[in-house]
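Certain chains of the assembly are absent from this excerpt, and the rest are unmoved.
Chain naming follows the written order as A, B, C and D, and within any one chain the residues start at number 1.
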Amino acid sequence: MPDSPIRFLQGNEVLADAALYAGLKFFAGYPITPSTETAERLSYLLPRVGGKFIQMEDELSSMCAIIGASLTGLKAMTATSGPGFSLMQEAIGYAVMAEIPCVIADVQRGGPSTGLPTRVSQGDVMQARWGTHGDHSIITLTASNHQDMFTMTVEAFNLAETFRTPVILLFDEVLAHMREKVTIPEKDEIPIVDRLVTSVPRGTDYHPYFPREDGRLPMSDFGGSHRYNVTGLFHDMWGFPTDKPDVVNELMHHLVNKIENRVSIIQRYKEYHIDDAETLLISYGSAARSARHIMEDRRKVGMNIGMLELQTLWPFPRQLVQEKTKNAKYIVVVEMNMGQIENEVRASVNHSDSVYLANRVDGQLITPTDIKNFLRIIHGRGI
Amino acid sequence: MSSMTQYLRTRFMPHIWCPGCGHGIVLSGLLRAIDALGLEKNDIVIVSGIGCSSRLQGYVDFHTMHTLHGRALAFATGVKFGRPELKIIVPMGDGDALAIGGNHFIHAARRNIDLTAIVMNNNIYGMTGGQFSPMTDTGKKATTAPDGTIDRPFDTVSIATAAGATFIARTTTYHVHQMIQILKKAIVHRGFSVVEILSQCPTYYGRKNNAGSAVDMMNWFKDNTYKLGTKTAEEAGEMKALGIFIEKDEPEYCDRYKTIIQKVGSP
Amino acid sequence: MICRFVFSGSGGQGVITAAIIMAEAAVYHGGLNAVQTQSYGPEARGGAARADVILSSEEIQYPKVDRPNILICLSNLAYSKYTWLVRPGGVVFIDPHIIKTRRTADARQVELPLYENCLEALGTTLPMNICLLGCLSRLVGLVTPEALEKVIENRFSGKNAEMNIKALHLGVDLVTRLPEMPPIQFL
Amino acid sequence: MIQINRYWCKGCGICVAFCPKNVLQLDDEGIVTAPREELCIECMLCELRCPDFAIEVIKEEKRA
């Protein structure tokens, strides 16, 4: 329906369309269930808008290729699922170290290992944070419906450019495969952060790793006026390797702090009925749909229940969670893993005894009824 | 000091390579080829992996990228496909190119994407201290083959041919004039070019295998190679042929994609 | 208003396409919200096919259909697997030509002679899935034949579009020839 | 004219060994020198084979 901004799409397709909206010009990937449809759609759309699509020989090379392309000034993305995400970890660390903006979408399926390729899970949350070796920080966003998927995808590109860092989009099989309505925002309705290009003129010394006053590091495209070096080793502000302890120390802290010190501007979330919530559900991704379903259902019968939906998973918004949970008697984390976010919530709240986990790890979307039953038990009313 | 210093980041010189390391000769030859071609510094990107050979990238005043062990061609593919007008040169070690990086090597060749892969083949992992590589001849010693390797070596030329590279050549650090000529052609060639350069690692390969000094090793290159086409297989025996094995015109990957964009793109 | 559908059959019958077309019609031309899901995985290869659709005037949260108001079964396997899912007050639609076993489900059962009608009128049973949508537009409402027609026109082209539009109207008409049925409850 | 960069030369002896005219030699400290420069035929082989950019042959013509 080209005349209307309304679309009825698969989540993977929404991801593709949102990436294009955000300015995607380069996609490299390798097929894997349940994420392949993103690549399929982009293989069609990208050449039609002058972008580039390439199917690489594996996920390792896909991740490498988007880093290379990003250095030429193109907004670049890859999409995969657990096994492929594991394979990308070394190169993700490279993007962290070399401060290359790019976006990696991981559509979660059942793990570990090949696990349950066509079933839902939220088991890669901790891996998104810690999958690559060495200290680092990373931004990870998620969403629970197609409209938010669209927004978060655009945000991911924006944050990647703002902080010169890889950003992970952590979606899941239910979101990725289901179709629902999404309204494509008008041009400029969601602001787009473009590549910050250095204003240093040709012939003048350009420092690729010397932050401006506002903390941002302007870039210069490969093939442009400035020749510099990019490396995965610790490096100085020109990008040349060094192991001088003070330079190493500074870079390490820069890489971590550029993100960890900006939690409040990176955090995205939604809240429902927090004020009077004695029972507070904390959820994200497709699990948050069931959580919201049961919250609305229970409020109808008079339960003082509210919900905090996290859209930024990393850096974990500890302070936000602490504030929002202040008055809750029961803090129930609804997720489809063994408690990966629950663990963070527990570390964030003042009274960790009131934190409960309502989860499901059998490849099935947690249902509103599941949560209802958890609540009965938590509230001491049996099943 | 040399006129090539215009291309060097001299503040990092002298370079990290051991005395007599062949990689320095490759660097020198590469710069001379680039100089002879009169290319613009800003049009050249060097993408390397990890290894002694991959340190080449740090010394040259082009756009330079030092990536991950074995993955240089994958990064380079992104750079090239992203900006096809640039000349991308990828110096690699034999381990980098054909051990951990073997898959990217054959796939870059298959695509015929316009990259110039220089395999600086010293038959050993230099950077990590002398373990055998997929180019170490059977029976040779290395720190992980104290009783001699049982592995058989690859032949770079055969692999590149089978995988579809459209320019394939071999030379050595002894044959510097040939090296420069070959590198010039390889860089100009539109498509995936592979230049294998036999290079000496006196420090590890040489020592472990009693191959003598850098000079001895270069003399060995002289004595154990011949010009492609001048000997029959029988005459050649264990000797290696040098020269250009393949040079053919086939559609390049980015060019092919351009035709797709032209067909379907709405400009 | 919320109505939950399960379209089931065997691979190649187009039940998933039908589900998507119905959902699109509801979203694009019916002002409704819709969520469509389907089964993936080993069982989706070759054998059974299943697509779920929820249509609603409200936002839809939980996207799966555990208990449908409307179940469509176009294969025996699907019939025996899913009939017990139907909600009280719901309906099972079957094609009498296909479904041999007639277990009494805890639901009303409506027979739609899609196979026969398509074969007779169109000379092919391929567009049975679209014919089904014609029936549903009359029997269930929620999406109009006009809305479906627009979606079909957008999705198919040439002969295919023509045939499917014919099949759609065949379905719409077919309903008039069925015994009248009490309204379907959905909530 | 043979120009030598003593700071870059690592004394590997490659130039010495392959000079067709035996022009070059390593000194006490293992650095290259050109004691027989007058024999040089400007074949460039030393420069081309030096792994360290430590030796350069400035040709007659160039200097002219």
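Following the convention adopted for this analysis, a residue touches a chain if its C-beta (ideal position, glycine included) is under 8 Å from a C-beta of that chain, and two chains touch if they have at least 3 such contacts.
Fair warning: this is a prediction, and the values are worked out from it, not measured in the lab.
Only one copy of each distinct protein chain is displayed here, while the full complex in this structure file has the stoichiometry A x2, B x2, C x2, D x2.
Heads up, the rule we're going with is that only the chains that are shown with their structure count from here on.
Look at where the CA atoms of chain A average out and do the same for chain C: the two points lie 37 Å apart. With centres defined as mean CA coordinates, chain D is found 26 Å away from chain B. For chain D, no residue reaches two or more other chains under the stated contact definition. The residues of chain B never reach two or more other chains; the list is empty. For chain A in complex with chain B, the touching residues are 26, 28, 47-50, 52, 54, 56-58, 60-62, 64-74, 76, 90-91, 94, 221-225, 227-233, 240-241. Chain A contributes residues 1, 4, 6, 8, 33-34, 117-119, 173-174, 177-181, 286, 289-290, 292-293, 296, 365, 367-368 to its touches with chain C in the complex. Residues 1-5, 8, 13-15, 17-25, 27-29, 32, 173-174, 176-177, 180, 213-215, 218 of chain B are the ones that touch chain D when the two sit in their complex.
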